[in-house]
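All protein chains but one are shown in place.
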């Protein structure tokens, strides 16, 4: 029980600071995931490399947004939700962005020659998760459509479950069919980074669910 | 210093909500670890596969218990301990369950053909840690036997140290004697997941020690 939770009944919640930052951060994740899906589906190597660079640039932008949320959290006496939830949500969204960039970075560094079905499927799931994340974050500011937020969170959980399944199957297949250990390591790491991006999406959904409960 | 810490001197602590959930979660970890030990020691592949499925089912049950603790935390104004400690303890117990299930899942997916001494030893250590965890959690509700909780935490720390040692030796041996890189990767990952389960047990013990200090 923080002081904040008491004060929020007396003081108008200043939502003008935090919500636009959260919306931008969530939108940034969707932008990154959109480029990721495009990059793993193109056959144009030069174009793909350029897309990976765009992902890098967006990840830097996301870092700045996260940093700004932390700064506001330090400056603001009154916050719309519990301070710890604002911090956790910002961190979780930042983590999604980090893992998208980390996946792209590994594909580039490891110089992989084949964009497998599992890579494409996981990228697609990250985009789906990101879209639901952005929807939910947009509804946070008035909590008028709590049902919509809860539904998005449920869909994010389903996306994460599907990603787990795709990852597990893909890794089992690698161990069955990939006889080149170096290739196996490369692909396994890329798949793991992609799958972790959906885990981070689920972390964000968990924070939002906990915000819903507290503000019910 | 949270408001909660002040209120707890004036308001009767409502322990009826949190403690049964914690006890069930800890008991669930012991059930999972018991099946794990059985699974890595049997020679009956079909039976083992069935046990791994039981572990999956119990892990889902554990997820629900954790979720319920989080929900109660959002609803309850007054909590028996600091909110952050309740949250951390629930997360740590859930993490133990996750890594037990993760270890079982990898053994199944990687289709390993040999259950080594290190795998058996680490599984046994997880069970020992889980048993101490359950003992300590049961004592939390009245804090009458603080010494017992402290002793269990010390034993959990010792279990984690032993697991570290077993893991380090096993990995060094893999690099010395295992010439098949794919097998090395598989076993190293399984050992790492098992060892991490004992780390998570230690995390739970650390939270309980910090609860003891605050409520001394």
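Letters A and B name the chains as they come in the text, with residue numbers starting at 1 for each one.
Methods note: a contact is a pair of C-beta atoms (placed from the backbone, for glycine too) under 8 Å apart; a residue touches a chain by one contact, two chains touch by 3 or more.
On a predicted model such as this, the values are computed, not experimentally measured, just so you know.
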Please pick, from A:27, A:61 or A:83, the residue that touches the omitted chain in the full complex. A:83
List the chain B residues touching the unshown chain? 1-3, 6, 84, 168, 171-172, 175-176, 179, 181, 184-185, 188, 206, 210, 213-214, 216
On chain A, what residues meet the omitted chain? 2-4, 7, 70-71, 73-75, 77-79, 83-84, 105, 109-111, 181-182, 185-186
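Please note the rule applied: only the chains that are shown with their structure count from here on.
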Write the angle of the rotation needed to overlay chain A on chain B, where the fit uses Cα atoms and the result is rounded to the nearest 5°. 120
Between chain A and chain B, what distance separates the C-alpha centroids? Give it in angstrom. 27
